[in-house]
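All protein chains but one are shown at their positions in the complex.
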Amino acid sequence: MSQTTVSTWEEFMEGVWRQNPVFVMVLGMCPVLAVTVSGINALSMGVATAFVLVCSCGLISLLRKMIPKEVRIATYIVIIATFVTVVDYVIQAVSLALYDALGAFIQLIVVNCIILGRAEAHASKTPPLPAMTNALGMGIGFTIGLLALGCVREILGAGTLFGVSLFGTGFQPWVVMVLPPGGFFVLGAWLLVFAAWERRKQRKFAAQGGGVQHV
Amino acid sequence: MSDATQILPDMTPATAMIRTLGLIAAICGLIIVAAYQGTYSAVQENKRIAVERAVFKVVPAAKSIVEYFALADGELRKVGAGEMVPVGAVKFYAGYDEAGKLAGIAAEGAAKGYSDFVRILFSWDPVKNQVTGFSVVASRETPGIGDKITVDKDFLANFPLEAKPDGKALAHEIRTVKHGSKTNPWEIDAIAGATITSRAVGKAINDTAQMLLPRLAPHLEELKEKP
Partner (left out) sequence: MSESVAQIFINALLANNFVLAMFLGLCPFLGVSGKLDTAFPMGVATTFVMLVASLCAYGLNVLLTTFQLEFLRLISYIVIIASAVQLVEMVLKKYSPALFRALGIYLPLITTNCAVLGVALFQTAREYDFLQSLTFAIGGGAGFTLALVLMASVRERLQLSAVPSVAQGTALSLMLAGILSLAFMGFAGLGG
């Protein structure tokens, strides 16, 4: 197997884990904090973003040889905006309640740095299938990040998970968790957890005398 | 120095750029229009159901709805399919019971709450000149505090609220007052600790009622029977 061929599985996992948009790259933060007041909102946002990611990267990859270098960013943005408009209408058709809950952040998917970043860094140089696989991985990684935040905030701030009450009516919810400050705190806490874990992993390697790093 | 006048070897000629951009614009345009057309009927249906559900909630006796615009010049006009609100007009819903008699009028109001706007639908009884109740259409108020407006018994006991049109405005402005200081039937007693959201409800009702109810007064006879 040649050194430069990346397997499809690796392409996929790269977006989910190693380059997780929420916890590693810390990109596309606006919807992450705004929408994650409940598990179901987080999930819907993740799915919507993943859809736009996959479709945009797919189309951009298909057209990559044709798009002129000078106007590529503008073109990417137009293509992304197209799919966001599609998602916008589809969500309205599926559930108006969900549409109201997600609010303006559906349309703000257009300026989610992840999508533009992926298009520029990856989809513009890769054939459609690997590009879309990677995009799917990123989308799932993003959804996982959203869910991690949404579920914690929902459990602490409302005592429910996906609408199912967990602690009964006597539970005094930690309301700040579903308010803006809570979003910042919970994400900061998650990043802290990841940093601590990363630190421990590195210490283990150093203790084992370095050796080959299997990342 | 010939560099200044030398064209970069890999610069795309203008025609190629225009051709590609045109192609991409066409593809994107097609995709958008396809999505819009494909979802149009489903979206309209969803909106219609949402409106119906909201109006039936505040006007329980209603079995069917007719949508109207109350225009700035005082005339009423039925709302056409997908028609936008004309400048200065107020949209309202006339709810009719099974017998085709007017059960109540419902209208939307909005005002700034604690976070973002609170949108409500309130119902007005034209015979008794009272706002009989309201339901929340959209709100991002603080859970456990602002969202108590829908469940707090004392707050809900504020209704029915007196709302009598008098000339070009209401006889008395609908106002939210501090918890425990309500003295008149057109005042709303705020929820202690949720004053801002309570005030938003009062302002939302008042703003719309001030504009709408005086325009309705001369047309009550023609609204009584379902057209």
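Which chain is which? They are A and B, in the order written, and residues in each are numbered from 1.
FYI, contacts are C-beta pairs under 8 Å (C-beta built on N, C-alpha and C of every residue); 3 or more make two chains touch, one makes a residue touch a chain.
In this text, all values refer to a predicted model and were calculated from it rather than measured experimentally.
Asks: For the chain left out of this view, which of A:Arg18, A:Lys125 or A:Arg199 touches it?
Replies: That would be A:Arg199, which touches the missing chain.
Asks: Have a look at A:Met13, A:Val47, A:Leu62 or A:Val78 and name the one touching the chain we're not showing.
Replies: Counting the whole complex, the residue in contact with the absent chain is A:Val78.
Asks: Using the document's definition of touch, tell me which of A:Met13, A:Val47 or A:Leu191 contacts the absent chain.
Replies: With A:Met13, A:Val47 or A:Leu191 as choices, the missing chain is touched by A:Leu191.
Asks: Which listed residue, A:Val110, A:Ala123, A:Leu136 or A:Ala158, touches the chain dropped from view?
Replies: Reading the full complex, the residue touching the unseen chain is A:Val110.
Asks: Need a quick check: the contact residues on chain B for the chain that isn't drawn.
Replies: 28, 32-33, 36, 84, 110-112, 114-117, 195-196, 207
Asks: Considering the whole complex rather than only what is displayed, give the residues of chain A touching the chain that is not shown.
Replies: Considering the whole complex, chain A reaches the absent chain at 26-31, 33-34, 73-74, 77-78, 81-82, 84-85, 88-89, 104, 107-108, 110-113, 116, 176, 179-185, 187-189, 191-192, 195-196, 199.
Here is the rule we use: only the chains that are shown with their structure count from here on.
Asks: From the mean C-alpha coordinate of chain A to that of chain B, what's the distance rounded to whole Å?
Replies: Here the centre of chain B sits 33 Å away from the centre of chain A.
Asks: Given the complex with chain B, which residues does chain A contribute to the contact?
Replies: 59, 63, 66-71, 75, 78-79, 81-83, 85-86, 89-90, 92-96, 100, 157-158, 173, 175, 178-179
Asks: Using the touch definition from the top, list the residues of chain B that touch chain A in their complex.
Replies: Residues 10-12, 16-17, 20-21, 23-25, 27-28, 31-32, 35-36, 38-39, 42-43, 46-47, 50, 138, 142-145.
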